[in-house]
Structure formats: structure tokens, C-alpha cells
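Note that one protein chain is taken out, while the other chains of the complex remain in position.
Chains here go by letter, A, B and C, matching the order in which they are written, and residues are numbered from 1 within each.
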Amino acid sequence: MPSYEIGTIRERLANWVEASRPYAASGCVASYIPELAKSPHHALGISLLHASGESATAGDCGNRFTMQSISKVFTLILALMDNGEEEVFRKVGMEPTGDNFNSMLKLELVRPGIPFNPMINAGAITISSLIRGSSPEEVYRRILDFLRVLAGNQRLSCDEEVYRSESETGNLNRSIAYFLKQNGVLSGNVEDVLDVYFRHCSIQADCSDLARMALVLACGGLDPQTGTRLIPRRYVQIAKTFMTTCGMYNASGEFAIQVGLPAKSGVSGGILALVPGQYGIGVFGPALNDKGNSQAGVHLLEVISRELDWSMF
Amino acid sequence: MPSYEIGTIRERLANWVEASRPYAASGCVASYIPELAKSPHHALGISLLHASGESATAGDCGNRFTMQSISKVFTLILALMDNGEEEVFRKVGMEPTGDNFNSMLKLELVRPGIPFNPMINAGAITISSLIRGSSPEEVYRRILDFLRVLAGNQRLSCDEEVYRSESETGNLNRSIAYFLKQNGVLSGNVEDVLDVYFRHCSIQADCSDLARMALVLACGGLDPQTGTRLIPRRYVQIAKTFMTTCGMYNASGEFAIQVGLPAKSGVSGGILALVPGQYGIGVFGPALNDKGNSQAGVHLLEVISRELDWSMF
Amino acid sequence: MPSYEIGTIRERLANWVEASRPYAASGCVASYIPELAKSPHHALGISLLHASGESATAGDCGNRFTMQSISKVFTLILALMDNGEEEVFRKVGMEPTGDNFNSMLKLELVRPGIPFNPMINAGAITISSLIRGSSPEEVYRRILDFLRVLAGNQRLSCDEEVYRSESETGNLNRSIAYFLKQNGVLSGNVEDVLDVYFRHCSIQADCSDLARMALVLACGGLDPQTGTRLIPRRYVQIAKTFMTTCGMYNASGEFAIQVGLPAKSGVSGGILALVPGQYGIGVFGPALNDKGNSQAGVHLLEVISRELDWSMF
Partner (left out) sequence: MPSYEIGTIRERLANWVEASRPYAASGCVASYIPELAKSPHHALGISLLHASGESATAGDCGNRFTMQSISKVFTLILALMDNGEEEVFRKVGMEPTGDNFNSMLKLELVRPGIPFNPMINAGAITISSLIRGSSPEEVYRRILDFLRVLAGNQRLSCDEEVYRSESETGNLNRSIAYFLKQNGVLSGNVEDVLDVYFRHCSIQADCSDLARMALVLACGGLDPQTGTRLIPRRYVQIAKTFMTTCGMYNASGEFAIQVGLPAKSGVSGGILALVPGQYGIGVFGPALNDKGNSQAGVHLLEVISRELDWSMF
């Protein structure tokens, strides 16, 4: 009975957040650009939104942060809507890797050189090149509009400072993109593709925004309020599968074992997760563990999933 | 309504099998030992067993074959029952890899040298070393007894010829085992551990046996007939998660996208799969694709999962 | 007695060339840019210049070709003259690799991420960034002037078409350069460094030019005509060592066994080699073997070295 469960959650959520917050101490806030380094080390917030419209929040939910890799879930969906499965999976694989999210090693060892999956940087950059638009501006605009609809929040926008820093310091992503270009995986102008990629990673959201986007996925692609189909069910299925097998960098396997929910994390400390058919979840905790996931955020989701027996396995 | 669904399945299963059988043509029967090379190239059989006890079969279901890597699911469970989670995951990781199932590369790159997960050979050999018993014979006996209970079939036994061939030609596994020994991951005598490993890979079963073992997992560890708990629920959850993220070698990601069910394949052409709460499934089709999975068998599971909307994602 | 030997060489050189020319048949002319693809497949020419000033030539010696990787020897020397050993070897290693010349794999595996040696692309791009000059034009100009002095040929110049093609298609080198930038190995503007690199690879020469440059190295850095020191002896020693251990891509070990002379090859089919104290050698044969070295050219050097017992080992 969700109405009963949401009551339990409301009652205990603040306690769970406070029990998980100390884990932030052993994590590190991302510092490769000054904008991220400013994030409050001990922040931890969570927002849950039920399909019924009921919600629960606790901790530092007001904070806004850039979506970073979380946006990869939605650019994948948009690329699928623009091109279909067959075309997308000619350019990007379906396999998880045990490697670091920005490893170039995997790029070289796989033949014929396509990225392993759309959740690693190489895959997500390729996905950026597949989204339709007559200019990088238009491509980005389509991504932003899509996210605004999913979040039910027309005010979502790009954090211009983060975008500029990402673009200026993004030499590893540049290196990956030119490698993809060399291998014929990337069509179009490399810097244009990277511009789209850096921009969509820099879109700002808060926990409620993530929860609402996640709830659309939890509802199989339907708008939870109007019932309108926003995403074809099959593409939601694909997205949820990738979130399960490779959504949490090279700790995806452990997350599947310990939490058991489709999820995607970002380097800014955000996590988007969902309980199929029931909840959309947004978490923010900027101190990261050595796999690049929110230290306290992952712990919080472990506690909740265990307490409420949410693992899908 | 399962009773309705099983009717549909019975009606259409033979057609699905015959539609998938031609895919065997482009596959290759494993030939690294003479015993496997003798398998009938175009064989394809499937057995489904519902929690209610109703079943459906089609195609070449009478064939017996060695479990090979499928046994890794159950040695993992036994090792967990013997040692608990903490101890097991000190020796074996939780992450999928995009690499070939017998790759040594991954052994070297991961620090501190533990196998990525219990489904790759390095991991399964380590798991073999963790199962209790005063001698290799006793360890093997415990594995066999466990499988007999799960299959509800006291006649399960080792194919002695396959075992001898595996043992004689298993130099890559020997190489892996000595590497693990060097790294302190493997305790005990290397040849003893390998003996257990080669033996449990050589246990013979048919599609019905696999379906029954799978049904125990689908029922969360309970005996489907008596309701007796055979496996702690948490260990079933762990096994199902590994089957989902790394059960189909380096095509696990694609299988999750295209089929969406926990499954484990073996080089003899068997696949054990399950629909949580509902079905245990055994498939046999010895012609393998380039990832080492049954060519026609994977196609058959794709068709059934799509037709019956079985993906868990 | 050189004067005796040069007589033998003159007598037999044409025969040796014609005996080696057929080996070109099994090679492939580089085709990644149209300008290289136009090279005459069966061309083979050689020029030898003795310290005494006597010379011998045979085959297609009139052909001009771009120096490509051969230029890496001289940019290394210039970087050493500009910065000293200590500074250069903080940025580039001294070890041969068994890998392909443009492998990114090695970049990732080496810690802390510096290129293995100055003869692979990653190393040579780094070297380009170390040569002094207030602009890319000036850096390039200094390299060109240096080569002109060594070749004793003021007409050496850049092949503008090759340069443009290299620059337009050089995405792998771009990928490498941005990776080096990310790792803090490359200072300065990436595109500027690449511009210098693409330019010096595109300097045109013929066999006589290579022979003269090589003779300066064979003479320990002295101008063979005037006796003027052009390069400090220690830097010649370093260059000769690298030519011996890593001058022929991932066939350097085999070349050392079969020929035993310091040498450097380029993708246009040129080889610069030397007999210490005696000869500078230039070879041209554009059909390449699978390691990227001139197929017929390597064979020709094997024959000559064996006949004249030239191996330095």
C-alpha cells in the first residue's frame, strides 16, 4: 500500500538522512573545476515523488547542482527517439565495463572501436552527436526542452560558469572525441559535439527535479499527472536497463547488489533513482567515493532499499 | 493470470522453437574437447516450469548436457551459505566486465588482483576454493547434493569423460588459478581447487533440471513444491543480480536489453533463466555465437520475452 | 679500408637494390592521406655517403618524400639542445615499447602518464612542445633551419599539401595531444603544438638529404666537410641509442637483430640509417610492411649489413 509506505518514509526519512550524512566525511568533493569544488562537503538531501503525486523530502533539498552524467540517461532517450534502436546501437554498444568512467583503454581494446555503452563518456559524447538539430544551439535547446518537460519545470537552465569551466578544462573528453572521430564513430564537427555535451552536463537541477524526471521513467514513460506518453515504453526500458547495468560508473555491479534499483549518478554528487511503478528519487550529496558516486547518497539509498525491501532482484 | 499464460505458451512454444532453430546454422558447437564437439549442431529445446507446478516443453528436451558455467550460480550460493557475504566479497568482486569470460587481462589490471565477479572463470575458481569440505571429493559431493535437491533429481551426476577432458586440456584455467594463488586470492592446493571446478562444470543435466533449479531462484529460495526454504532469500537476490549483470559473458548487457531476465549460460549450449515469482526456464542449443552463448537459445528467449512482455526492466 | 669498401658498394649496390625491389610487392603504400597514396609502389632507392665525402647511390634516388617520423630524431636533438637532458626526460621516457607507434594504450598504463619515448607519436608531440620559439612559426622555422644545415641543403621545405592533409585528418594525434594536455605533460596551446608537429613531419627530402643528415650523426655531431660541431656529442649518442632501441616502430628489436644499425623510419617509406664513424644512409621505398616500415627498404638494409658485416653488435 503506497499510501501507507509514504507515511513510513515521511516519518523516518530525516533520520535516515542524518544517519547517512556522516559518511560524507570520508568522501571528496569533485575539484577539477572551481565551480564544483565550492559544493558544501556535508550536504545531503533526498526527494521522493510517488506516482500518486505524494512526496517526501529530507535534508538539504534546496541545493541546486549540475546534472553532469545524469543527463546521459536522457540524451540516450532523445537519441533513440530521433534515430531508433538500430541506428543508435550501430554507434554505441550495450555492455557494462568494469573500468573507470573515463578510461581510454576500453576504447582501444574493443573492436571495431565503438564505445562500450552510452553511460561512459565516450558513449555519451557519441550520443550527443546523434541528436537532431541544425546547429549545436538547436541540439542543446532540444535537450533542455526535453528535460524541462520531464521535470515539469520550465526554469531548468544551464549553469554558464560550470559550462565554461568544463569546456575549458575538458581535455580528456576532447581526447576521447578526437579518438572517436578518428575511428569514424563520430560524425560532424568535434568541437560542436563537445559543446552540446558540455552544455547538457551543465544543466542545473535540484532533488525535486530529479525525482520528477525519474518518476516519468518509473511510470514507463507516461506523464505521472496527465497520463500523456512522453517517452515510448521501449526506450524507457532500455534506459532503465542501462541504469541498472552501468549507471553507477564502475560500482554499478555493487550498487545492483546492495540497492537493486535503476539509478544514474553524476560527478556533482547527484543521483537519480527509481522504484519501478512507484517512486522517482533525487539525491544530492557532493562528497564522492573513489568510484565517483556520492558517498553519503549511496549509503542513504542502501539503507532505504534495505528497510523498504526495494531491490528489484 | 499464469494459468492463462501457460496455455498460450503451450500453444505457441513449438512454433517459437522452430522459428529460432535456423539461427543455430550461424553458430559453432564448442570443440575444445571432443565430448562437446559431438553435440548435435541444430538441437534446440526448452522447458518452462511454473511456480504452480504446470510446465511446458518443446523441441529437443531429452538431450542431456554438462552444466559448465551454469554451475557457477550455485557454487556462488553455496559459498555464500558457507562463508557469508563479507568473506566471499573479500575474495571476489561485484563488477561486470566487458571482456571475454576467460580474459587474463582483467586479472592484472584490477587492484589488488581479485577477480571482477564470480561469473568469470577466475571468480568461479576462487569460489570453488571457498566451499567447505575436508577433501576435494567432499566439496564436490556437497555441490552435487545441493544441485540434486534444487533440481529435485537424485540422479544428477558428473559426466566422467567431459571431466577428464576438461581436466587434461584446462591449461588456461590452470594458468588463471596459479595467478590467483600468486596473488594470495586462492588458498589451498591449486590442483585440488581445479579438480572441484572441473567436476562441478561437468555435472550433467537436461532442460527440465535447469528449469527446476531456476524455479527455486524464481521463488526466492523456497522449494516450489513444499515451500521449504532451500536458500536464504538474500543469497538468491545476490545470485539473480549477478545473473542479470554478468550472466551471459560479455553479451550480458545486450541480453539485459533484449531479454531482460536473470540468466546464466554455459559453453555446452545450456541457458538457465527465470521470470521472478513465476517461471524457471531451461534451454539447450549447443551452437554458440561469438560471445559463447547459445545462438538459437538466445534468439528463442528474445522472442518469448518480447511476446510475453517478460523483461523485468 | 673505406676506400676499398665504397668500391665494392658501388659495384654491387644496383644488384642489391634490384634483388630487394620485388619485396615491395607484398607491402602497402600508406593511404591515410591522398598525397601519400600517390607514391610509386615499386620505387626503391638508396644513397650512401662516406665520411670521406665519397658516395654511392642506386635505384630511385631522385624521388622526394616527406620525412614524417624520421624528423623525430632531429626534433629530439633540438629539444635537448634547447632544454638539456634533465628537462626533456622529465616529460618523455627512455623505454622502448612493443606496441604500435600510435597506441594510446601505453599512454594510460604508464604512470604518471608520460610518453614511453620520443620516437612514438605521443613522445614526439611532447618534444615539439619543448622546442623554443615565440610562435609556432618560429619553432617550425628553427627545426627547418636545423635540418637544412644538417642536410647541407638550403632548399629543404615543407610539402604544403601533405601538411594540410595531415593537419585535417590528424585526429588520432589530436586525441593523443589532448590526452597529454590533460595529464599536464603538454604545456602551451594544443593546436599550436600540433601545427609544429604536422609541419616538421611534412618536410620534404630525398635519399641524399637523409644520407647527409645521418652522416652528421655518424660523425658524432661534426659537420663531415668542415669538422664544425653541429650537435653536442652526448645528444648524438642519445639520438643513436633511441634509433637503435625504438627507431623502427614495433619492429625495432627485429631490425637490431637483423641489421644492427641505428635507424629511423617514416610512414612515407623513408629510412635514415648510419654506420658509426663511416656512413650516412638514406633509403626510400614507399610500400610498407605491417609494422609501418619500408618493406623493400628494410630488406635492402638487411642484405647490405649482412654482406658488409655492419651490425654494431
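By definition in this document, a residue touches a chain if its C-beta (ideal position, glycine included) is under 8 Å from a C-beta of that chain, and two chains touch if they have at least 3 such contacts.
As the structure is a prediction and not an experimental result, all values here were calculated from the model.
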Left-out chain, listing which of the shown chains it touches: B, C
Hidden-chain contact residue, picked from the options C:Cys246, C:Val267 or C:Ile281: C:Cys246
Residue, one of C:Ile238, C:Val267 or C:Ile281, that touches the chain absent here: C:Ile238
Absent-chain interface as seen on subunit C, which is shown: 93-99, 105-106, 109-110, 116-117, 237-238, 240-242, 244-246, 250-254, 256-257, 260, 262, 276, 311-313
Residues in subunit B touching the chain absent from view: 103-105, 107-109, 171-172, 174-179, 181-182, 190
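Assume only the chains that are shown with their structure count from here on.
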From subunit C, the most remote chain by mean C-alpha position: B
Copies subunit B and subunit C - rotation angle from C-alpha fit, nearest 5 degrees: 180
Equivalent interface positions on subunit A and subunit B, same or different at half: same
Closest chain to global C-alpha mean, per-chain Cα centroids: A
Inter-centroid spacing, subunit C versus subunit A (mean Cα positions, whole Å): 48
For subunit B, residues contacting two or more additional chains: none
